[in-house]
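Complex shown without one protein chain; remaining protein chains in place.
Each chain carries a letter (A, B, C, D, E and F) given by its place in the written order, and its residues are counted from 1.
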Amino acid sequence: MTLTLFYILAGVIVASALLVVTVRNLFHCALALAMTMFGISGIYLYLGWEFLAAVQVLIYVGAVTVLIIFGIMLTRRVMDDTARVMNNQVLISFVAAAAVMFVLFMVVGNSSFQSNNHPPEAAVSAPVNETQNPEPSAPYVDEVALLAGGLLKPQNGFAFAFEFVSVLLLSALVGAVVVARKDPS
Amino acid sequence: MTDLLLSQIKPGGESPFGTDEYVVNMGPQHPATHGVLRLVVKLDGETVKETMPVLGYLHRSIEKICENRTYPQCITYTDRVDYVSAMSVNLAFALATERLMGLEAPPRAQWLRMIFVELQRLASHLLWMGAFAGDIGALTPFLYGLRERERILDLFEMTCGQRLTYNYIRIGGVMIDILPEFIPKCKAFLDYFEPRIVEYEELLTYNPIFLERTKGVGVISAEVGINSGVCGPSLRGSGVSCDVRKQQPYLFYDQVKFTECLQNDGDCWARYRVRMDELRESISIVRQCLERLEPGPIETKLPPILKAPPASEIYSRIESSRGEMGIYLVGDGTAKPYKAKYRCASFSNTFVLDQLTRGWKVADIMAVLGSLDMIVPEVDR
Amino acid sequence: MGDQIVQWVAGLLRQAYAMLGLSPIAGILDRIVCAVAMFGFVSVFVMFLVWMERKVSAHMQSRIGPNRVGPFGLLQTLADAVKLTTKEDVHPVKRDKIPYFIAPILAFVATFMGMVVVPFDNKVVVADLNIGVLYIIAITSFTVIAILSAGWSSNNKYSLLGGFRSAAQIVSYEVPLVLSIVPIIMITGKLNFSSIVQYQQQAGYWFVVPQFVAFFTFIASATAEANRAPFDIPEAESELTGGFHTEYSGVKFAMFFLGEYVAVVVSSAVAATIFLGGWLPLPFFGFLHLPGFIWFMAKVLFIIYLIMAFRWTFPRLRVDQLMDFGWKVLIPITILNILITGFVVLLLGKGA
Amino acid sequence: MTNEELKSKIESDFKDKILSVVLSGQKEVLVTVKPEAYIALCRDLKTKPDYDFQHLSCLTAVDYPKENKITVVCHLWSYKKCHQLTVKLDVDRANPKAPTVEPIWKAANWFEREVFDLYGVVFEGHPDLRRIMMPEDYAKFPLRKDFTDDGFIIKPN
Amino acid sequence: MGVGLKGLSKPEIELMESESKVPGLWTLEKAVGFIFRWARKNSLWPLQFGTACCAIEMMATAAGRYDIARFGAEVFRPSPRQADLIIAAGTITEKMGYALKRLYEQMPKPSWVIAMGSCTIAGGPYYYDSYTVVKGIDSFVPVDVYVPGCPPRPESLLHGLMAIQKKIEDEPIFRRRRNA
Amino acid sequence: MGAIFTYFKNILTGFWNLLLGLSVTTKYLFKKTNTQQYPEEKMPLPARSRSMIKLIYDGEKDQFNCVACMMCAKACPNSCIKLEGVRGPDGKRRMTTFKLDFSTCIFCGYCVEACGFDALTFVSEEYENSVYKRGSLLQDEQAMKWNRPAHLAPKPEEPAKVEAAPAGAKA
Partner (left out) sequence: MLEQYGYVLVFLLAGIFFILGAFITGWVLSPNGLLGVKYKYKKEIMVDTYECGVETYGTSWIRFNVSFYLYALLFVIFDIETVFLYPWAVSFKQLGMNGFLEMIVFIAILLVGLAYAWKKEALKWE
C-alpha cells in the first residue's frame, strides 16, 4: 500500500522532471517544476518529515517557482518558439549531469534514511475518532524542536553555521539589489 | 473598423534589463474613464511613458445640430452637452443669447437661476466626489454622493419635471416659477446636507490611503495650468484665482458673499479640497439667494420668433461646475445661430492629462483623471 | 459537545459501512465523507458569505441589497451560481490551453485544502496536523501559481498585468503574514491549532490582547493575500477592468470567485483560532453553554465582517504603495513585535 | 482697462499688425489680424504686461462660404487684468492654412486639432495635427456650411 | 403604452409564443428549465457600459433610492466575459458602435441588450442633422427591450429590467429534439 | 530619532483615520435605508414630472382637444411630432392624425408649452414604457388618448398661467 504510494510519487516526480527539460514552452516548464517540487514534498511526507514537506512546498512551490516565472518573463520573449531544447553544449552538459548524478548516488547510497513514521497499516482502518486524536503508537520525534535544537544549541556546533546562513542570504540579497538596480549613469 | 491610431504607434525599444515598452488600451468601454474616453497608454513596466487620449467616441455633432435649430430649441441640446451639470450649460447658452440680443431677465428669474445653478453645482460635485473616490477604489462614497444627489434632483424635478435634462433656464428667464413648498424643502435639504459633508471628509480627506493616492500626485503648477488652458476648480487647486463668478460677475454673483476656494499644492488632493470647500460655499450662496428671493415676473416678453442681429457675435463665459463654460455665438439675422461653439471646461482639462501622468504609475492616471472632473460629452460634444 | 456529535456521526457511519459490507475500506470512506461534507460546507458557507457581503455593502451604502429571491434574498448567490454554470464558457483563441485550464482548479483546490486543519470545535477537525500553521501557509502558496497561470495564459494585457501584480503582492505579503504568527508560536511552542487554542484556554486570555499588533498585521496581510480591497490592485477594476480573470467566463470564473472567498474563510479561521481563542466562548458569556462550533463561527464571521468593511470603506492602494506598505511597514513592525515578545517572554519566564 | 481703452490701446500699439479693430455691438473688442503678423501679435498679447492674455479661452473657426473664407477665432482672457479680447484670422477657404499658436498657448493644441478636424484648417507647425473627433479615415469636414453626407445625415422635412 | 408587466399586449404575447414556445422541448427542460430561468432572471449582471446622460441615470438606479441590487443586478462587471446584460445607456456614435458590437459579440451567451433612452433607440435628439450618431443601435446589436425617455427615469429602467426578466421566462434552455 | 518618531506617528494617525472611516460605514450599516422598492411601492412623482406625453381627450364632446394648429410640431426641436387636421363641418379645424415618435422624443416640454388649446399634456405616472419592439414607440392619437380625470382639469380662475406652465403642472 505505502510502497505503491511511493512509486506513484516517484513516477510523478520523474515524469514532471522530464517535462521540465523537454517541454519547449518555458511557462509550462515552470509549472512542471512546481509539480516536481510538490512530488518531492510528498516523498518527505512519506518519510514522515512533515516540517520538511511543508517547507518544501512553501519555499520551492510558493517562492522559487514564482521567482523562476518572473525570471522567464524578465529574460526573454517567452512565446517566441525559437528556443531549442538541445544546443551545442549538449555533450558537456550530459557529462556534467552524469557526474552530478554519480555524486548524488554516492551520497544517497551512504546515508541511512530515517523514517519518522508510525506504522501506517494500523491507521488506514482506524476509526475516525481515533485518527483525530492521535496517540502515537511509535515514538514520534518532534522534528521541529529537533531541528531547532540542532541548529541553535551551541553544544551541537551548528550555531556558527546557522549565523553564516544569514550572511549567505544577505549576500544574495545585496547581489540581487546590485544586479537589479538600474545604473544611474 | 481599422484602428489607425494603434497601427501608427511604433513598437517600443528594448532596454537590456528592462521591459518591453508596451501599449495598453483603456476604453472606450472602461470602468474608470467616466464614459467613453479612450486612453492609449504607453507603459514601461508600470510606469506611464505617454498617455494618448482618443476622443470622439461621443462626438454627437451638437454644434452642427445647433446651427439648424432656433435659439430656444438649442437650449434642449445644451442640456446634453454636460448632463451632470445641465443647468449651468442652460444658463451659459441663455446668457449668451441674451447678451447677443440685448435682453435681460427679470430679477426673480436671476435669483432662481442662481439657486438652481448652485444646487446643480452641489449635485455635480457630489457625483464627482463619488466618481473620484470610486476611481481610487472607495466605492461607498460614490453611493453616498448619489444618495444626497437624489434629493437635489427631487428639488429639480419638483420644479421643472426632469431629473437630468431640465430645459429650465430659458432665454429671457426661467421656464416656470418654483412651487411654494420649494423654499422650505430646499432649506431642509441644505440643513440635512451640511453635516453629510463632514462624513465624506471622515471617509476620505485624511484617510491615509486616500492621502497616499492623492497627495503630490498629478501636480499642475500654476504656470502650466494656465498655459494648458486648465480652468475651474482644477486650476484653483493650483492657487490661481480664476473664478468667472468673481472675475466677470454675471447674474447677481456680485451681490452675494462667497469666497473663492483656493489651494496651493496643485495636486489631486488640492483639487479635491477645492471642490469640497466649494460644496460649502454653494450651500451658503443658495441660502443667501433664498433669503433675497422676491416675488416678480420670471421671464421677459420675447418676440414670437427670436432673431439675432445680423453680423453679431458674442463670447460669453460662466463658471460651470467644471470650470469655465464659454459659448461663442455668431448671429446672422435669422432665428438660428450661424455658429454655436461650446467651449467646455472638460475639453481643456483633459488635455493636460498627458503632461500630468508621464512618469507616474498606471493607477495614477485614474486618480488624475478623476480629480480633473472630466465629463466625456463635454470633451466630445 | 462538538466532539460528541462527531463521535455519534462516526458511529452511524461505522454502522452504515458494516451494513453495506464496506468496513475494510472504512478509512478511505471516512476521508471521502469528510471531503464531501467539507465541500458542502464550504459551498454553502461561501454562498452565504457572498450574500452577506452584498447585504453588508448594500446597507453600508444606504441600500437594501438583494431581496427578491428567497427570504431576504438568501438564495441570490444560488441563482448566481446556477446562472454562471449555465452560462456559455468562452475559450479565448489565443489562450495557452493548459495553464488556462488548470488555473481555476488550482485557485480553488489550494484554498480548499487549507480547510483540512481548521478546528471548528474541540477535537472537531478533519486532520489536526502537528504543523497546522505552517501547513496552511504552505498550501495556500499554490494560489500564486494559479493566479500567475490565469494571468499569463489568457493572453490579455490586463490579465497579465493583473496576474503578475497579484503574484508580486501575494509573495510580498506572505512574509509579514508568516512573521506575524511567530510571536504566538514563541509563546505556545506549538504549531498545532488545537494546542494553540488549548494554551489560550489555560492561560485565560486570548492572544489578541497581548498580541494586538500581530493581530492587525495578520489581518492586513491576510486581506492582501486574499486580494481583497484595499489591496485588490490585481483586480483593480478602475485600472485593469478585472485583473487576472478578465477573460474567464461562466463556471471557470465562478471557481475564482469561490477560491477567493474560501481564502477569506481560511484566513479568518486562522485568525479566529490563533488570536480569538477558536471555539472558546466569549469571556463572561460562558454561562450560555453554546457549542464551541457556534463561538468559532461567530468569531470567523466577525473577522470576515472586518475584511468586508475594509473593502467597502477604504480606497485602493497603488501598486508601489502597496509594496511599500508590505516591505516598509508591515515587515519591520512584525520583526519588532517578535523581538519585543521574545524579551518579554524571557523576562517573565525568568521572573516566574 | 475698459474695453474702449483696450481697443484704442491695441489700435495704437499694433497698427501695422492688424487689419481692423472694432468694438462689437455686444461691447467686445474684435481684432482682425494680418495673416503674417498673427503669431507675433499673439505672442505680444500674451507677454506684454499691459495685455497679459495668459489664458487662451477658446479657439474655433467660422465658415463663411459666401466670402470664401474661414475665420479662425481666438478668445483670450487675462486672469490678472480681467479683460477679454477676440482675435480673428481669415484664411482662404479653398486652401485653408494658418500658423499654429500652440507654442504660445499649449491649450491651443486640441483646439486647433478640433478646428482641423471639423473645418479642415491646416495649422502649420502643429506638433500633432490629427483628427480628434472623427475617425482617422474620415474624409470630410463636417462643420463647413456646405458639408453633406447623404448616406448618414437625415434632414427634417 | 406598450407592455405593462402585468400583461403583455395581446399581439405581442402571441408573437412571443410563436417564436419561443417550442413544441417538443426535452422533458429535462420541463424538469429543470424553470430553475435555470429563475437563476438567469435573478442574476442579470450588467456590463459597465454607459456612454452619456443615461449612464448617470443608470448609476442612480444602482444607488440607494432605487437600488437595482434588489433584483440581483448590481454586480456591474467590467469585462463582458462575465456579464449577461448590456444596458446601452447613452448616445452611440458610429465610432462607438463598432466597439459596442464587439463587446456584445464577446459576451458569452445567453446575453441581453437594453436600449436605454432615445439616443440608443433611434438616435434621439441627434436623429436629424447629426453626422455621427447611429440612428438606433439595433443596426449594430439585437435589442431585447427598448426603454424610452431622455433619459428614462430609474423606475423606467427597472421596468425594462423586469421586461427582460419576463422575456427570459419564454426563452428555451435546451436544444430542441431533432425530429420534433 | 525624529524620523523614527514620525514613522510611528504616521502609522498611528493613519490607523486612527482608518477607524474614523470605518465608523461612518458601520453607522450606516445599522441605519434605515430610504430605498423605494419600485414595483411594489411607487414613489409619488411631482405633478410637473415629464414622464409621458398624452393627447387630452374630451369625453363629453367625444373628441380630442387638438385643433391641429401645428404649434407643437413647430416647437419640437427634434421634429418628432407629425400631425394632420381638416376643417370640420362646423368650421373648426380638427386633428385627424397625430403621430409622436417616442423613440426620438426628448421630453423637453416645448410642445406642451406651445399648445394653446389644452390638447397636449404630460402625465407623470406613465413612466413604465418599456417595449419589446421599436415600432411600438411610434404612437398615434389612439395610443396617446388620455381621458383627463376631473380633479386634474384646469381651474377656470387661473387661465393666465397656461402659457407659462406645462399643462401637466397645473395639477
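Observations
The criterion applied here is as follows: a residue touches a chain if its C-beta (ideal position, glycine included) is under 8 Å from a C-beta of that chain, and two chains touch if they have at least 3 such contacts.
In this text the structure is predicted, and so the values were computed from the model without any measurement.
Every visible chain touched by the undisplayed chain in the complete complex is listed here: A, B, C, E. Among C:Val9, C:Leu74 or C:Ile185, only C:Ile185 touches the chain that is left out of the view. Although one chain is not drawn, the whole complex shows that of C:Ala26, C:Leu75 or C:Met115 it is C:Met115 that touches it. The chain not shown here touches subunit B at positions 3, 6-7, 9, 11, 14, 17-20, 22-23, 25-30, 38, 44-47, 361. Within subunit A, the residues in touch with the undisplayed chain are 2, 45-46, 48, 50-51, 55, 58-59, 62-64, 66-67, 70-71, 73-79, 116-118, 120, 123-124, 126, 131, 134, 136, 140, 144-145, 147-149, 151-154, 159, 162-163, 165-167, 169-170, 172-174, 176-177, 180-182. Summarising the interface, subunit C meets the missing chain with residues 27-28, 31-32, 34-36, 38-39, 84-94, 104-105, 108-109, 112-113, 115-116, 126-129, 134-135, 152, 154-160, 164, 167-168, 171-172, 174-175, 178-179, 182-183, 185-186, 189-191, 241, 246-247, 250-252, 254-255, 319-320, 323-324, 327-328, 331-332, 335, 338-339, 342-343, 345-346, 349.
Going forward, only the chains that are shown with their structure count from here on.
Steps from subunit E to subunit F, minimised over paths through touching chains, total 1. Chain pairs D-E and B-C differ in how many C-beta pairs they share in contact, with the greater number at B-C. Using the average of C-alpha coordinates as each chain's centre, A ends up farthest from subunit B.
When every chain is reduced to the mean of its CA atoms, the largest separation from subunit C belongs to D. Centre-to-centre spacing of subunit B and subunit D amounts to 24 Å, using the average Cα coordinate of each chain.
One finds 54 Å separating the Cα centroids of subunit A and subunit E. Across the assembly, subunit D contributes residues 133-135, 142, 147, 156 that each touch 2 or more other chains. Multi-chain contact residues, meaning those touching two or more other chains, occur in subunit B at positions 1, 30-31, 56, 59, 61, 64, 76-77, 140, 143, 147, 165, 203-204, 207, 209. Across the interface of their complex, subunit E is touched by residues 54, 58, 61-69, 73, 76, 78-84, 86-90, 237, 241-242, 245-250, 253 of subunit C.
Only residues 133-135, 142, 147, 149, 152-156 of subunit D touch subunit E when the two sit together in their complex. For subunit F in complex with subunit C, the touching residues are 11, 15, 18, 21-22, 24-26, 28-31, 33-35, 37.
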